[in-house]
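Just passing along the structure, written as structure tokens.
What you see is the complex with one protein chain gone and the rest in place.
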Amino acid sequence: MTSEAQTAPPAGTIGRLRTVVKGAIFRNAGLRGYILLSPTLLVLLGAMCLPVGILAVYSLWTQSGVEIDHTLTLANYLKIFNKPSYMLLIGKSVLISLTVTLATVLLAYPIAYFIAFKIKRHKIVWLILITIPFVTSYLLRVFAWKIILGYNGIINSGLKWLGVIDQPLTFLLHNPTAVVITLAHAWAPIAILPIFVSLEKMDRSLLEAATDLGDSPLQRFLRVTLPLSIPGVVAAAMLVFIPTVGDYITPQLVGGPDGMMVGSLMHAMFFRANDWPLGSALAIVSALAITVTSLGVWFLTKQARERAV
Amino acid sequence: MKFQLPSWMRGGGLTTYAVLYMVFLYVPVLFLPLFSFNDGIYIAFPLKGFTVKWYEAMIETESLQAALFNSIRVAASVSIISTILGVLAARAFTRYRFVGRKPTLGLLALPLVVPGIILGIALLIMANRLGIPLSLFTIGAAHVLIATPFATFVMISRLEGFDSNLEEASRDLGETGWTTFWRVTFPLALPGIVASLLLTFIESFDEFILAFFLSGTDATLPIYIWSQLRFPKRLPVVLALGACILLFTVITVAFAEWVRRKGVKLTPKSED
Partner (left out) sequence: MEKNELMDRLAAGTLSRRNMLKGLSALGIGVTMTPYFHGRANAAGQATYFTWEGYEVPELHGDYIKKHGGSPEVSIFADEGEALQKMIAGYTPDVAHPCSYNVNLWREAGVLQPIDTSRLSNWGDLVGSLKVIPGTQHEGKQFFVPFDWGNTSILYRTDLVDIKEESWGLMWDERYKGRLATFSGANETVPYTAVYAGLDPWNMSDADLAKVRALLEKQRPLIRFYADDVSSIEQGLASGEIVAGSTWNSSNVLLKGEGVPVKFMNPKEGIMTWVCGLVMHKDAPNPDAAYDLIDAMLSPEAGKFMIVDYGYGHSNTKSFDLAGDEAIETAGLSRDVEAFLKAGVFSNEFKNRDAVLKMFEEVKAGL
């Protein structure tokens, strides 16, 4: 490492300029913040804003065959808002994803808590144990659920062997419940890690203080641990909720006709029905639905947290 | 000497839950190795007999190996790049109060509110307009885009409420910014960095939709697997690959742990 003392003292105009710039940077926290942010922002602006801009423009065009009519119109949005079934489909997708999120986070919290507080050594081993199953492909894990829930899968053949049923159960696969189970399994580590991180960095002396004040373990959890871990929980919920709304692979593989989500329709508009503009409009409406739902969840947890403190 | 259970086995209900949860995580995945030894092309019970022919077929399938290597390369690059970007952004957000902080944070989350398929097609059009040929590079770039918000959120979660007094103390003690970073900031951020690297690696290694739209002739593993789902004859070979990845991961982790423990045991000896 080169220390400052080893470099020659700055000389001439360039040196003075360096000093001035350095001074400005040291004095202005905002500028330093943006300098730190700049690489990330450049990547996101260049690779996000342009594509999203294209998407927005597309949603105002119309298409017939491979020809795109560049006249700006709100026709696609009117179609979506005038036909209740479109909004119902978006609503159903949001509902399925919310159920997945709730299930995933509720299941993940205790395990994150367990690793953060009950495990004294080898925490990293546990974290790795949790991620190991997820190094196998997502598509194969969905397939594994097909094996378990399938017509002659583990559950059905097991129950048959026990004599509980003589005809395989058909309500296990190809419905929205199968989508929820599969997604809750698939997104587990994504939920565990942020919650664990927020619990792990918690100031342990606060917990001791609560115990000293005579709190029971449950009171201590509700008054100290849970509120302090809320940022991690919210991060986990967002990380699970947002991507699952747009998923079309899992509904396609295990959802059956009733497990179809809005992602399937968007995919179809782009790749089957040749209507990119309608697909773009659907995407934008879905993105808005996601944003509104996320803000709602965030607002509710914020309220709950403020009331608790 | 009094016998004592390791700490994680004491604690009743929570421990039982943890064990059950691990069963939930592992059982579906363990069917992959089971059926990779099944002598039949359909993934259904009853099992038909033991065979290793799928593993032999796997070793002979060059396209599969190429896809695996492609995925590892992309995921490794993506995890490193996006974690660096995430650390920088998270540090800016948690350390400095600046104008436009909140909107910028929202902008950062943007890749997450755009469904993967749409982002995929938009990026594809853009790559086309800019004349960038489709390759592993375009897949990697798209993955960096979606992995960076993940990395940033994890790092913010770690650095939030981070005591900047520690850094000031270090600076007061005459340390340079660089030394302060290595001695104080970095060790405190390390668990977050590890979590971020893990998370983004998995995110990229497993990502299908963007990779599907942005791939040229080189396929990543999920694209390869998706193409194999059409053909039951090839599916067991894919299961064999899944089993191998699982085994490889377990061995790597076990070896790392063995080395670490060995290291811990040797410490007092060397001090003798």
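As written, the chains take the letters A and B, and residue 1 is the first residue of each chain.
Convention: a contact is a pair of C-beta atoms (placed from the backbone, for glycine too) under 8 Å apart; a residue touches a chain by one contact, two chains touch by 3 or more.
Please read these numbers as outputs of a predicted model, since none were measured by experiment.
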Residue in contact with the excluded chain [from A:Y77, A:F117 or A:Y151] = A:Y151
Candidate in contact with the missing chain, chosen from B:I80, B:L107, B:L188 or B:V250 = B:I80
Please give every residue of chain B in contact with the chain that is not shown.
-> 41-44, 63, 66, 72-73, 76-77, 80, 121, 124-125, 127-128, 134-137, 140, 213, 215-219, 223, 226-235, 258-260, 262-263, 266-267, 270
Positions on chain A contacted by the hidden chain, ascending = 64-66, 83, 85-86, 89, 150-152, 168, 170, 174, 252, 256-258, 260, 264-265, 268-275
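The rule is simple: only the chains that are shown with their structure count from here on.
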Where the CA atoms of chain A average out and where those of chain B average out, how many Å apart are those spots?
-> 15
The answer for chain A against chain B in the complex is residues 1, 3-4, 29-34, 36-37, 39-41, 43-45, 47-48, 50-52, 54-55, 107, 110-111, 113-114, 118-122, 124-125, 127-141, 143-148, 150, 152-154, 157, 185, 188-190, 193-194, 196-198, 200-201, 231-232, 235, 238-239, 242-243, 245-249, 263, 266-267, 270, 276, 279-280, 283, 286-287, 290-291, 294
Chain B residues touching chain A - in the complex, by the definition given at the top = 7-8, 11, 14-15, 17-18, 21-22, 24-29, 31-32, 35, 43-46, 84-86, 88-89, 91-93, 95-99, 101, 104, 107-119, 121-123, 125-126, 141-142, 144-145, 148, 150, 152-154, 157-158, 160-162, 176, 178-179, 191-192, 194-195, 198-199, 202, 205-206, 208-209, 221-222, 225-226, 229, 238-239, 242, 245-246, 249-250, 253, 257
